[in-house]
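Removed from the display is one protein chain of the complex; every other protein chain stays in position.
A, B, C, D and E label the chains in the order they appear, each numbered from 1.
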Amino acid sequence: MDRNIEVFIACDKNYDESKIVLFGAPFDSTSSYRPGSRFAPKEIRANSYGLETYSPYQGRDLADSFVFDAGDLELRFGAPGPAVSEIQAFTEKILDDGKTPFMIGGEHLVTLGAFRAAHKKYPDIHVVHFDAHTDLRDDYLGEKLSHATVIRRVWELAGDNKIYQFGIRSGEGHEFEFAEKHMYLNKYNLSNFGNCIDALRGKPVYFTIDLDILDPSVFPGTGTPEAGGVSFLDLLDAVIKTECLNIVGLDVNELCPVYDQSGVSTATACKIIRELLLTRQ
Amino acid sequence: MDRNIEVFIACDKNYDESKIVLFGAPFDSTSSYRPGSRFAPKEIRANSYGLETYSPYQGRDLADSFVFDAGDLELRFGAPGPAVSEIQAFTEKILDDGKTPFMIGGEHLVTLGAFRAAHKKYPDIHVVHFDAHTDLRDDYLGEKLSHATVIRRVWELAGDNKIYQFGIRSGEGHEFEFAEKHMYLNKYNLSNFGNCIDALRGKPVYFTIDLDILDPSVFPGTGTPEAGGVSFLDLLDAVIKTECLNIVGLDVNELCPVYDQSGVSTATACKIIRELLLTRQ
Amino acid sequence: MDRNIEVFIACDKNYDESKIVLFGAPFDSTSSYRPGSRFAPKEIRANSYGLETYSPYQGRDLADSFVFDAGDLELRFGAPGPAVSEIQAFTEKILDDGKTPFMIGGEHLVTLGAFRAAHKKYPDIHVVHFDAHTDLRDDYLGEKLSHATVIRRVWELAGDNKIYQFGIRSGEGHEFEFAEKHMYLNKYNLSNFGNCIDALRGKPVYFTIDLDILDPSVFPGTGTPEAGGVSFLDLLDAVIKTECLNIVGLDVNELCPVYDQSGVSTATACKIIRELLLTRQ
Amino acid sequence: MDRNIEVFIACDKNYDESKIVLFGAPFDSTSSYRPGSRFAPKEIRANSYGLETYSPYQGRDLADSFVFDAGDLELRFGAPGPAVSEIQAFTEKILDDGKTPFMIGGEHLVTLGAFRAAHKKYPDIHVVHFDAHTDLRDDYLGEKLSHATVIRRVWELAGDNKIYQFGIRSGEGHEFEFAEKHMYLNKYNLSNFGNCIDALRGKPVYFTIDLDILDPSVFPGTGTPEAGGVSFLDLLDAVIKTECLNIVGLDVNELCPVYDQSGVSTATACKIIRELLLTRQ
Amino acid sequence: MDRNIEVFIACDKNYDESKIVLFGAPFDSTSSYRPGSRFAPKEIRANSYGLETYSPYQGRDLADSFVFDAGDLELRFGAPGPAVSEIQAFTEKILDDGKTPFMIGGEHLVTLGAFRAAHKKYPDIHVVHFDAHTDLRDDYLGEKLSHATVIRRVWELAGDNKIYQFGIRSGEGHEFEFAEKHMYLNKYNLSNFGNCIDALRGKPVYFTIDLDILDPSVFPGTGTPEAGGVSFLDLLDAVIKTECLNIVGLDVNELCPVYDQSGVSTATACKIIRELLLTRQ
Partner (left out) sequence: MDRNIEVFIACDKNYDESKIVLFGAPFDSTSSYRPGSRFAPKEIRANSYGLETYSPYQGRDLADSFVFDAGDLELRFGAPGPAVSEIQAFTEKILDDGKTPFMIGGEHLVTLGAFRAAHKKYPDIHVVHFDAHTDLRDDYLGEKLSHATVIRRVWELAGDNKIYQFGIRSGEGHEFEFAEKHMYLNKYNLSNFGNCIDALRGKPVYFTIDLDILDPSVFPGTGTPEAGGVSFLDLLDAVIKTECLNIVGLDVNELCPVYDQSGVSTATACKIIRELLLTRQ
């Protein structure tokens, strides 16, 4: 008798036949305001069953995708260094096997682990970064590894003019100055995303979505909600546009389910994940 | 001494003098994801007192309407067939008395009972269907009566080219194909609603609103929230446009109050109901 | 690469080596008041990780048990008859294979399916029934299959003087009269449970726990909370006492997670399930 | 066609045939901590349908009672004086007609209105007061009419040695001194309630229950929760003991539903009200 | 050793050096629907730490502002007259010292106290009023002081053609008529706000924001939510436009935190307050 295993809806292929490997990184120890994103992967998996597998936006069905849902990593709370390393090791294995890693956070620091692995394989990698926050501090109260410093750490590896930020509407003054100097900063919205697509065509890209880029009206369930974000339809439109990019790794993070007891934030995260998976079909 | 009876605000006319009969159909047994819409009619009635009776949008006051609030039907949970039949019988009585039935669900399956009654009296009836979901499956895990099949059942009675769908953004691939073939499918929004109004002028119309047509940002309290819906102002605009139609029966359904503890979903449902009632003044 | 599969904590044995088969029956269509128990099995599995596997009460560890967690059945909402039949078929398979079925509801009606299977194999089976409610109506608004009638249906199979009820504090007057005549009714608490244990020693027993036997202070997350229930420690004590019984099937039901956002009801259900599993070690 | 009117379950007699008149006093403007008890009467009425009408504790059925549910008074928020006067006038009418007033608050200040009416008819009336708080301040930040002063105001009318307080566990030091001098103060619990019953037999009694006498574990939904209260079973026992008293007016107050989204506090209030009504049968 | 005092983020200047004095007015006794705005000032202060002090919208940092956070007034619940007077006295002191009062409500009635003080100093003062509701009743169930009458009271002092209303979408018919006759009524949105800015340049202005002008999608945590409001970005744009006005007093009110457990409403209020403070830098 087999188990009736719970995976993200329709992501029931086995590892060997899969093209994409979905996995959870339930870590939130450096969240500076409201922790709880560790529960995001489980909630997303459980609530993906409120979705249809078919997308009318793309005319594709997840039943036709080749996705292996690996479940969640076991990460140590309170230990950012080891957590990032474990994520890196797991992501390297996926990349080594010629598959695309798709990580569900957790807080945004988890991106560093996956990005290190991707950067190792693709040293000239570019980054598309959707977020409400710059995440560009050099340290947070002395700590180098934090959800508030993660893109600074990514920049240290990637270098200048490799990161495209969109939706940014919060940070310290010097973070905005840093962004202007070292990367492509697009404040507030996604209106300029078409140009980014054009610039990145053919290049290896890591795509990281902090879901708080969304307006808190449609995505209240996050650690640090910032009014004035993009609409779901704008985000959906940008996501679908990435179909033509050579995305070698991606993640979706910062859903904090306990802060949205309507379940809408989780349902919205599920829908974004479905659409992302379908662009990679 | 009289009771200080709780009705939907200002809907305090008696049956004989009324033009519209408002009633609740507290049934949710076939909800496939999150049940609880059975509590919608009570919550709507109780929270209608947060509203004014006057609408600045239409310049009309509910105090000048002739509405009898009949309270709620008593329906058997777990018994979709009998529930639909009881709704049908009650609606027939209202129609026989020359009044307009206005039902508050409950899940969307309740529409079938009211529609059967309306179709009996008006065999050439058209249907305006606002929803996030197609509701066009032939069965749901073998069941013919379900909130996921209700518009398929309605189509079996109404026939081809009688149903106008708006706001649809979720369903299986074959449901979208079915809709393209047998009815007027308008995906995602209400931008084309003016044409529908023109086409239906003078004809008998049944108007069913699944409130999940609204974006979950403004209407999180529903069983199956789908990001990417219409705004309240778009829905309001469409509702007001229906003033010129010959609506012979209508319903509003799928509010699930427990999933929105802010009460905004209920307040929004109340406001839509007020505006609908005022278009029928 | 293997999936990091989510099962009830430590219940990771495979089917063949297992002595107990845990499975979810996510059905709640006949709930007369507040539905939502369909989400109990998933929530219980996800939150079992807040527990230790070791019980200081019994000095045993779940890591030493032989339990296969089969996941959840897929049951049709709004169709009580087929749901009960599917549960029966699944339970029969487990019993045929010489294992003990342990079902997690769902509403209390699911017990009927599992009990039918157990009664078929053990025609002289007795029933231990923990509950706040009698569940002895002959029908509920005309329906024979309901969470309010389930013990009446069980009695029709088991016969007189086979059912031992404990904790009962709600029902219609005639239900209490029926219980006095046809079974062993123990109102309000578990003070008399030792006698029941003595009487049942050696006989095949089906054990069904409606968790609303607990006082709502410690178990608010249920469809029909009834103040005046038993404490957790009283229930724990009774559960541990069942170690010496020949229990051939058991279930735990009526957790409705959405009504307790503290998670305490789910955590309490998990702990009761752990202790039940350990008594069967 | 009649309305399917929502009254407290089974309290559907008309005024003339009734012995008890139930009514709501939705007022909470002087609540010093968390307001919201204004919504208690509506919530209690709506959720009474989760109860059975039969009480196994008393062997009686509410269907056999003669209770008229008058609905709610319309009281002005922010105007304590007029609110108390309107309650008084309404209660006088009920008493004049030879019926027993049963008021559902609202905050505790509403008791003053009903008590004034009762005291007018029965100048030698005694008071049984269940509460966590003394409510004996002379003023609250200068205001004489407050939920923190209500029993002081009652004492000014009733006089010394007429008030029996139970369950008290919060107040200022001088309030406890005042209570010791002017009334029968029973701190913390109901252990001494039997003596009170003996002392009051045959005398006219006003019975006021601030539901925060209950431990917040079973009654979290109140404005000022105080740990260390009585259990539901202790309160139930005391309520049933009042059957032999000559209660000429009674009230139940301080349920604040928004603070208990499990609904258990409301369900518990409903059950206490059912039992109180049955003692008056 | 100093206390690590909790003030609104970065508003840590002392009184003498400050230009703006922030203070809370925790009063909600006349709220006609859902009370609880008394908790707004505390929640806003506590949650301001989820914000950055820097605004990318204005390119300014709150660390460079001169704001004294005075904490909260102690107001008597149930006593609207004295509450308004205490607010007036406190505001007069601030104005006398040549500073700008910035009040955080509480319900909208608190505006009357601050406005009286401002009007005393600036008899020709104009008023900018953002709100979903007209607040123009002459009385509410007989009460002159109410959150539903506050702008009528303000008008009695300010006179005709001094008040500019924006965002209004709820009221009785006669309130809209009154507004058309005596003030500048701008229904529904802020599209006409530029003209208002032009008209008021150089004149003393009192600016009062009832946060329910925002759409409930982004601001559900309020006493009387009204669908169809303005977006956060529209409100932000209008707020920034006020930089050129001579605002002599201002307030932000009607956040009711308990009705939005996601915290988004509070976070949004914090952000609006930050931007308002920065316009006064």
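One rule holds for everything that comes next: contacts are C-beta pairs under 8 Å (C-beta built on N, C-alpha and C of every residue); 3 or more make two chains touch, one makes a residue touch a chain.
As the structure is a prediction and not an experimental result, all values here were calculated from the model.
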Chains shown that the absent chain touches, full complex: A, C, D, E
Residue among D:Pro56, D:Gly221 or D:Gly249 that touches the chain left out of view: D:Gly221
Selected from C:Leu157, C:Ile197 or C:Val264 as touching the chain missing from the view: C:Val264
Full-complex contact with the absent chain, from D:Gly78, D:Gly113, D:Gly171 or D:Gly249: D:Gly171
Hidden partner interface residues of subunit A, rising order: 28-32, 34-36, 38, 74, 76-80, 82, 140-143, 145-146, 258-259
Residues in subunit D touching the chain absent from view: 33-34, 168-173, 176, 187, 215-218, 220-221, 224-228, 259-261
For subunit E, the residues touching the chain missing from this view: 1, 3-7, 15, 21, 42, 45-46, 68-74, 93, 261
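Simple rule for what comes next: only the chains that are shown with their structure count from here on.
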For subunit B, residues contacting two or more additional chains: 34, 74, 215, 217-218, 259, 261
Chains that touch, pairwise: A-B, A-C, A-E, B-C, B-D, B-E, C-D, D-E
